[in-house]
Each structure stands twice: as structure tokens, then as C-alpha cells.
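All protein chains but one are shown at their positions in the complex.
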């Protein structure tokens, strides 16, 4: 029988009837005492962040909630509710689309920052990344927000403030700014840090492993997904397609 | 062309290159200024909550993050990563399970509270609910936490404090306590309010529509789903099944 | 231990090392001997269909594979692969959208046919359906294929042939044609049977429970979902949105 009890194991939660401990802390002591970002940190890390750490995490979570219904994830959530999906179901289909290309840039940027942090070689690591992964340097450039994604400078200012206050080291901010300068030099024009690049600085400064950059972005963007699904539910519609009914598609067969 | 531009419409977000406004507010003014629960409220409702409202919402979000790996959603997330799923993908499969029975009790409880708020008739509405939907009264009783789910009294105390401070009306707390007393009378034993019943009080007090009780629970439980998926990723495993390999299943065919 | 072994139970499959029996038949005797539709029937029903039954099921499975990229499920699958999703993941997000409105009409039509089969009262059951569920009568009318969905008459001809051959009763075909005539009388114009109405006739004739009409449609449409996801993968694209980048959306906030 012990093998069955051991089959599932976790250090996150312990329970018996009437008792729920999260990371060793009674749930009733956490409710009303810790903020939601602190709880997120506690669940993922096992300890509680400092006030400054929690504020940075909170800023990153606030920054990523939405980028509008042309994002494939948001469009999917909005279409899903017109197909009869409940809100959790719409969220599921949409979060599933926050994959390598759509929601994975932050994770990749943290990986790149870690490589540069280890080797100190920005040009070399950028070149190596492009050789291995293709031309896109994660976290830099934006096909829409030119010249500047308004979220990035605000987030970077908060990181710099936190570094001055001794809450974080600031070295990943320096790395990211170094990449930005390097890319501008190569391209002969600005390739500004985007939301993924800036939130990746925060996640790296706070010590989150790279895959959690994607996970935390999913928590953040889930808010936008939920809000759009709910708005679409109120707008109504049945089997809403991507374009108005009159447009259909181009047939490319012979 | 205007029909294409009109095909997708939203009051949540407005954008042009270099500008992102959420509910009419520049994103850079929100980042670092509002809390994550405030941002959730803003996205869903269009305005910012008072401090007291935000604290109640935060308490509900903190309370629901996890109930352990025997919950089907958490088990699914943990199995998913052992199948090769990325974190967003594991979250998608798991949130999809937060459906009517697993994640919908809060939504149903808000509906029941609204009915009672309209008619004033607790016994009548409870009886009508059971006739329409079956024996389970959403938000009350727990198959594991007997006699008391530790989250519920803590959340209710916060609601009562907020009512005294004039932040909320407190009438949904009264309704929920009335249901609890009524059910105890019928059953001849305590049928205590559970986490869904208590968070539903908060969501109803704050004026959220019933379906958003499910949506907000999904945001909260997504934290636990992410944490467990990540922990399982670190534990490793390949194609982890629900029980240890030696157990298989009972064949009930002839 | 027996409670663990009993926790999962099934009459579908039995196994021991080196042996896999499906519904009591060794898998190696099924492979190469039964058709894929026969295997689908065996898995769902426990026995093998007659040749005529299998051909009708096959026709329904062939008929429903695709209705183009404006269907929200197909659009989702195509967008998903541009976000980095693997094919199984794109299929998951898309099948999730085959819900009540998008993929549930066949299930609802079977329900309606069963009601009429029991009461014999087409006008009464249609009126009752509309009172309970809204104006749409599942399986009839099409917003695009006017006057005729080309799949429906072909499927109905096959059902009629099978009825003549004694493979099925034909009574659900009669019911469906009765609904079609009744709706035309009410509307003063044709409200022709659509693909969902016609496949529902087949599923009802074959004795499938209503929810399996949705399940079988999912098996069928999964083919189209996979084909479109794969075609999009080859077309390329990153974070493909629902409309071309220049269109964005209409902001409806103040």
C-alpha cells in the first residue's frame, strides 16, 4: 500500500481533515495576510519573497495581461465561448496556444540571459543563439510597437529602482541592455527590448528558472484571456469565425 | 473593409504602435501602480476596486490555489509534463478539467445566492435547486474536510470585517450562513460552508457575475496547477500513470 | 490493495504482458481484419457491426471531416501551430471548441429524434425544444449552404438504401424528413436538413446514444483539424492572428 501512497508526492501541500498547509504554513494564516503574487511565489519557490521582490513580480504579472484580440490565444478564447465553451474551457484552449512562439519568448530570453551571465560574451551568445535557434533573438524587437513597447521601459525602471534599493542585483538588466545595444549595432537601427525581454529580466533577477518565465506569463495572460472570453460571451455570437462570413479563404488547390 | 475591422471589437484594450491602453488607462501607468488583483478587476470590470474590495478579491484568489494532487486537475497537470508537455500545455489540460463539477461549484453558489437574494426564501430556493440540479447544494459540505474546511471561516471573517468597514454589504454572507443553518437543520448534522461557498460569498459581495466566480477560481487554481506541474518536471518520470505500474485496473468485461 | 486495483475499471480492454484484448478479442486478430470504423464501433459498443452498419458509420465519418478554415475549430488549429504547438496540441485546442454550438448539433438532433420517436408528435416536440433550448432546431437550416448542404441528401440516400436492405429501420430518416417538412411549413421556405441532421439520422439508426453523436463527429472532424494544422505548419507563419496585421479591432470603450 505504501507504494500507492508514495506514487504521488509533493512538498507543496500537506493536508488532513480540517487542515491545509501550503509549504508548511496553515492556509488560514496566509489568507488575508499575503498578497496574490506572494502566494504565487510561495507556491513555486517554497518561501515568501521580500516586499521589493513581490513588487517586481507583481509588476511583471500586471504588464502581461493583454495584447488584444489579434493575439491567437485571445482570438481562440473569444471564438471558443461562441462555440458553447465554458470559461474554464475557453481558457484551456487559449493557454494551450501560449507555446514556444507565442508565450515562450520570455522563457527563451531568461535562457539567453543565463548564458550571457555565465560567459560574459554578448556577441558570442547572441550569435550562438541564432545559429541554434534561428534569427529571432527572444525578447527584442516588435512587429507592431515601433519604436518602443511602452511596457518595457517602465518595467526596466522598476528593476533599476529595485537594484538601487538592494532588492535585486541588477545584472540581468545590464545584460538585457547590452543585448539591446548590440542588436542595434548589428541592425543599424533600434531593436528595442519588448515585454518578453523586460519581464525576463525581472524573472531572472528574482531567480526563477527559465521555464517558469513561461508559466508566470501564462498566469498573467490568463487574466486577459478570461476578460476577453467573458466580454465575448456578453457580445454573443454563434460559431464566430476568424473573419466575417463573407470573406472565406483563398483556395490554393488546382 | 470596415466590416473586417468591426469583426473583432473590445472595450478592454486599445492600441496603436507605442501605445497600449487597458480600459482607457495607459499600461505604463498601471505597471508598478496597481496590484495584480486590482488589474484583474480592471480587466474584468472596467474600473478599479477600492482598497477593501481588492483585499477581499485577493483573499479569495489566495485561498483557492491548491488542494493537492488527488484533485483531477492537478493530477492531470503532473501527468502531462511527464508526457512531454510544456508548462502552458499542462496548464491547459488541467484548467479544462475545472468544469461544472470540479471548478463550477463557486459559480453555482453565486447563482443560488442571487436567487435567495431576490426571493428571500432560503428553504424554497434550496429545495428548488435540488429539484432542478440534484442533491448537491453548491458551496456546502466537503467529503474530506470534516467538520470544517479551514479556508471558509477565515474568508467569512474577512467578509464580515469588510462589511463592518462599509466596503461590502454583507448580505451574501448572511445568506450563506442562512443556507448553512438550514442544511444543518435538514441533515441533523453540520453541513459546513466550503471553499466554494465562501469564495462565492466574496464574489457575490463584490458584484461579480456568477460565471466569473468560475473564471476567478481558474486564475487562482492555475497557480497550484503551475506549481505542481513544475514540481513534477523536476521529479522527472515518463508517462506517469494514475497508479503505480503494478496495479493496472479491474477488467469488468465478460 | 484491491481497492486500488478496483479504482480504475473497464470492460474495454484487458491486458497482461504480451497480451492485449479489446472487448475480449486479441488485438492481433483485429489488426488487418476489421476496418477502422468497425474498430470504432467495437470500442464504443462492445460488439462488431454488420457490414451495412459499418458502411453507414463510415459514410458519416467521411462526411464530417472538414468545413474549411472559417470554422472556429479549424482556425484555432491553424493558429496554434504558428504559436509553436505540436500537432497533438493543435488538435486538442481545436477539438475543445467542438462544443455545444459548434459540434453539439448532432448530439442534440439525436435527442430530438428520440423524443419524437417516443411521442410521435413532431410539431409538439419541435415546439417544446424551442421553448426549452431556443430557436435553433438542431440539424436543420444552414447559414451558408442554401438551399442545400450537399452532404445531407447523399447521406440520406445511403440510409434509405440501408433501410431497404434491412440493415436499419429507417424510422429516424422518416422522423428527420418529417421535421424538415414541418419546419418548411412554419417558415414558408425550405429549412433543409444539414450535415448534423443527416449524421444524427445515421447515429440514431445505428443505436448510438446521443452524446456519442458528438464524440463520433469529433473523431471525424479531427481529420480536418489535423490536415489543416499540418498544412499551416508547412505554410509557416508566427503567431498568426485571425485577420491580417493591418486590421486590428474596433475599440468600443469610451
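Chains: A, B and C, in written order; residue numbering restarts at 1 for each.
One rule holds for everything that comes next: a residue touches a chain if its C-beta (ideal position, glycine included) is under 8 Å from a C-beta of that chain, and two chains touch if they have at least 3 such contacts.
Fair warning: this is a prediction, and the values are worked out from it, not measured in the lab.
In the complete complex, the hidden chain is touched by one of A:9, A:119 or A:146, namely A:9. Among C:115, C:228 or C:248, only C:228 touches the chain left out of the display.
Seen across the whole complex, the unshown chain contacts subunit A at 1, 4-15, 23-24, 46, 85, 89, 92-93, 96, 242-243, 247-254.
Where subunit B meets the chain that is not shown, the touching residues are 1, 4, 68-73, 75-76, 79-80, 82-85, 89, 92-94, 96-104, 143-144, 238-243, 245, 247-249.
On the side of subunit C, the interface with the absent chain consists of residues 3-4, 7-13, 15, 17-20, 22, 26-28, 30-32, 34-37, 39-40, 43-44, 55, 58-59, 61-63, 65-70, 75, 78, 86-89, 91-96, 98-100, 103-104, 144-151, 153-155, 158, 211-212, 214-216, 218-219, 222-224, 226-231, 233, 235, 243-244, 246-247, using the contact rule stated above.
Here, only the chains that are shown with their structure count from here on.
For subunit B, the chain whose average C-alpha position is most distant is C.
One inter-chain figure worth recording: subunit B and subunit C are separated by 32 Å, centre to centre, where each centre is the mean of the chain's CA atoms.
Separating the centre of subunit A from that of subunit B, both taken as means of CA atoms, is a distance of 21 Å.
Residue positions of subunit B touching 2 or more other chains: 4, 7-13, 15, 89, 92-93, 96, 243, 247.
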